[in-house]
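Notes follow once the structure below has been shown.
Shown here: the complex without one of its protein chains, the others still in place.
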Amino acid sequence: SAPPTSSRLRVSGPCFVLQMLLIILFAAFVRYSPDPSPGLCSPQHNCSSRRNPGSGSYYLRSWNVHLQTLMGFGFLMVFLSRYSMESAATCFLVTAFAIQWALLIQGFLYSFRNGKIYMEARSMVRADFCAGAVLVSTGAVLGWGNPLRLLLLSLLEVPLFSANEYVLLHLMGVRDSGGSLTVHTFGAYFGLALSWSSREHRAHRTEQQRDTGHPPDVLAAVGTVCLWIFWPGFVSATVAAAEPWAELNMYVAMAASTLATFVMSPLLQRDRPCMRQVQDAAVAGAITMGMAGEMLLAPFGALVAGFLAGLIPPLSSRFLVPVFGRRPGIGDACGVHGAHGLPGVLGAMLGTLLAALATADAYGDRLQVAFPRVADGSRTATYQALCQLCALPVTLLLAVLGGSASG
Amino acid sequence: SAPPTSSRLRVSGPCFVLQMLLIILFAAFVRYSPDPSPGLCSPQHNCSSRRNPGSGSYYLRSWNVHLQTLMGFGFLMVFLSRYSMESAATCFLVTAFAIQWALLIQGFLYSFRNGKIYMEARSMVRADFCAGAVLVSTGAVLGWGNPLRLLLLSLLEVPLFSANEYVLLHLMGVRDSGGSLTVHTFGAYFGLALSWSSREHRAHRTEQQRDTGHPPDVLAAVGTVCLWIFWPGFVSATVAAAEPWAELNMYVAMAASTLATFVMSPLLQRDRPCMRQVQDAAVAGAITMGMAGEMLLAPFGALVAGFLAGLIPPLSSRFLVPVFGRRPGIGDACGVHGAHGLPGVLGAMLGTLLAALATADAYGDRLQVAFPRVADGSRTATYQALCQLCALPVTLLLAVLGGSASG
Partner (left out) sequence: SAPPTSSRLRVSGPCFVLQMLLIILFAAFVRYSPDPSPGLCSPQHNCSSRRNPGSGSYYLRSWNVHLQTLMGFGFLMVFLSRYSMESAATCFLVTAFAIQWALLIQGFLYSFRNGKIYMEARSMVRADFCAGAVLVSTGAVLGWGNPLRLLLLSLLEVPLFSANEYVLLHLMGVRDSGGSLTVHTFGAYFGLALSWSSREHRAHRTEQQRDTGHPPDVLAAVGTVCLWIFWPGFVSATVAAAEPWAELNMYVAMAASTLATFVMSPLLQRDRPCMRQVQDAAVAGAITMGMAGEMLLAPFGALVAGFLAGLIPPLSSRFLVPVFGRRPGIGDACGVHGAHGLPGVLGAMLGTLLAALATADAYGDRLQVAFPRVADGSRTATYQALCQLCALPVTLLLAVLGGSASG
C-alpha cells in the first residue's frame, strides 16, 4: 500500500519550495540585530519597573515561552487524535514552518528598518506565540491528516494572526499579555471557521476521532504536569512587572479550575474525570488569566475566574459538541472550542471589566504595569475598557472571516 | 455500570463546598503583598551572601520547586499503581486542593498582619512543599482509589504539616532546607500510619497494586530524568549560599545511589534493576542530601551517603515489604517507606552528625550559611546537633499520631 510517486511528491515538493523561498527571503531581508537584546518589553510597555534586565533573566523567559508553546500545544494535539504519533510529526512540520514564516511576517511589521529585518530574541518569542495560535487552529482540523492542507492553513493564518495582533496591541492599545484573545480566541475560531467551511471532510473525520487509546492518557499526564509548571511562565514572559502577581493569579486559577472539573464532570458523565479533562481544565484556567492575570489585584478573583473557566470544558463537551455533531458542519477534533475558544472569550470579558474598574487609587504603582496608557493620562479607564471590549469582536471577525476564506 | 446520582454527588458535592469555602476565606483574608518579593530567604536565613536577588533568579528557583513537586512526586505516584491514569487525575485534584489550603494555613502562620494574609511568591513555594508531603502520604494509600478520602487526608495533613514545619524550623531552629525531615519523613510516616489505621481496606488493596504494565515504565524513565534534572534545584530553592555546593552534593549523591542500586538489586532479585528501581534510587539519594546537602564540605561525603541511601530501597522492598505484607495492617502502595521514609531518617541522622562536628575552622564563611545560629554565637554546635536530633522524634511522633488519628 505504498503511495505512488506523485502522491509522495505532493508533500515533499511544497515543503522544498517553501523552504527554498524562505531561505531566499531570509537571505535578502533578515539580519541579526547588532544591539544586545533589550529584553522582552514591547514598545508600549514601560520597562522601568523591570529589575533584572540581564540576559540570564531574558533567556529564562524566552525559554519558558518555547516550552509552553511546544509542550503545551504540542501535547494538547498529540493526545487527542487516534493517529496520535502521526499527527505529532505533522504538528512539528507545521510548527517548524510557522516559526520561520512568522519571523518574516512579524519582522516586516515590527522591525523593518532600512530595507532589512533585524531579528532579535524578542522576534523568537513573537514567532512562538504565532506558532501557538496555528497549533490551536490545527487542533480543530487535525482529523484531515493531510500535512499539505495544514501547511496551507499555516501559510494563511500567520499573516492574519500578525495583522490582528498588530491592530489590537499597537493600534488599539489593548492589553493582552498572555494572549487570551490574540492567541487562543483567534486560533480557536480560525480553526473552527476553517473546519466549518470545508464540510465535505466531515463524515470521514468523525470516524477517525473517537478512538483514543492508552498513550494519549500518558501524554495527557505529562502534558498537564508541563502546563502547571510552565504556563505561569507564559504570561510572565511578557509582563513587565517586578511582582509575580500574574504568575500567582494563574497558579491559583489553575488550582481552582481543576477542582471545578471534579465538581462538574461527575454530574455530566458516568465516570470521574480522566487526565484529558484535568488537562483541559488547567488549560482553560490558565487562558482565562492570560489577559486578566496582570490586572487582578487579589487572589480570590483569580479563584473565582478559574473556577468558572474550569466549568467550561465539561459543559462544552456535554452540550456544545453533540449539537455541533448533529449539524453538518463544524467539527472540532480536539475540543479547542471548550478548551481555548470560550475560556479566551471569558478572559477577554474579565479583562474588560477590570479595565473599566481600574482606578489609580486601587492600583497605585501597579497601574503603570497593568494599564500604562491609563497611568500616563493618555486615555481614561473607560476608554481602555472600551478598547478591550472592541478587541473581542475584531478578533472574532478576523478569525471567522479568515478561516472561512481559507476554507 | 454508571454509578447512581447519589454516588456521583459524593465526589462533586464536597469539591464544590470546599472550593466555595476557600473562595470565601481567600476573599476575607488573602491579599497580594505590595512589596516586591524579597527572595526566598526565610526570616531565619541570613541572605547577605545571596548574590543575585533579582526576580529572574527568584523566578527560576520557584519554578524549579513547582517542577519537582509536581513532576517528581506526581510521576512517582502515577507509575506505581495499576490504575495509573485514574490515580494521576486524583493526584491532581489532591494537589490543587492542598495548594489552596496550604496557602491559607501557612499564611496564618507566617504572614498574617493586620487581619490579612499577604501572599507573595514565597508562599507559593511553601505551599508546593506542603503539597509534596501530601502527595508522599497519598502514595502510601493510593490503592483506595477514593478521591473523597484523599481530600480528607489532605484536609487533615496540611495543618499538621504546617505545625510540624513551624515547630521545627522556627521554634527549634532546625536546619532542613531540602525537607528531608519536614517533607519526606513526615509525609511517609503520616501516610503509613494512616494506612495502618484503616486496616479494613487492606485485602482489597493488595490485589490492585501488584500489576504494573508498560506505561509505568515509560513514565518511570521520564520521571527519573526529571528527578536528575530538577531535584538539585529543589534544595537550591531554599539554600541561601552563593556556592553551588548543595547542588553538587546532591548531584554526586544521586550518581552514587544509582550505582548502589545496581550493586544491591542483582543480589536480591532475579533481574537487573528496572527503571522504577533506578528512580527509587535517585529519589533516595536526593532525599538524603535534603538536610545534609548544604552542610557537607567535600564531595566524597555525598558519595558515601548517596551510596548508603541507594542501598535502602532494594533492601526495603526485599525485607520490609514482605514483613509488612504478612502482618495485617500497613500497606505501602507505592513503596514510600523505602524511597521516602528511611532515606529521610538517614538524612536527618547525617544532618545531626554534621551539626555536631561543625566548627568555625572547618566551615569558615560557609558556617553562616549552613548554621546561622551557630555562626552568630547564639547556640553551640552541640546544641544545634541536639536540636537536629530532637527534630526526628518530634516529626515521627506528629506524623504517626496525626496519621493514626486521621484514620
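A and B are the chain letters, set down in written order, and residue numbers restart from 1 in every chain.
In this text, a residue touches a chain if its C-beta (ideal position, glycine included) is under 8 Å from a C-beta of that chain, and two chains touch if they have at least 3 such contacts.
None of these values were measured; they are calculated from a predicted model.
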In the complete assembly, which of A:109, A:124, A:386 or A:401 touches the absent chain?
-> A:124
Spell out the interface residues on chain B facing the chain that's missing from view.
-> 51-52, 54, 56-58, 60-61, 214-215, 217-218, 220-222, 224-225, 228-229, 232-233, 236, 242-245, 247-248, 251-252, 254-256, 258-260, 262-264, 266-267, 270, 272-275, 277-278, 297-300, 303-304, 307, 364
So which bits of chain A touch the chain we can't see?
-> 2-3, 8-9, 11-12, 15-16, 18-19, 22-23, 26-27, 30-34, 36-37, 52, 54-60, 62-63, 66-67, 70-71, 74-75, 78, 85-86, 88-90, 92-93, 95-97, 99-100, 103, 119-121, 124, 147, 215, 218-219, 222
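Following the convention adopted for this analysis, only the chains that are shown with their structure count from here on.
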Per the C-alpha centroid definition, the whole-Å distance linking chain A and chain B comes out as 34
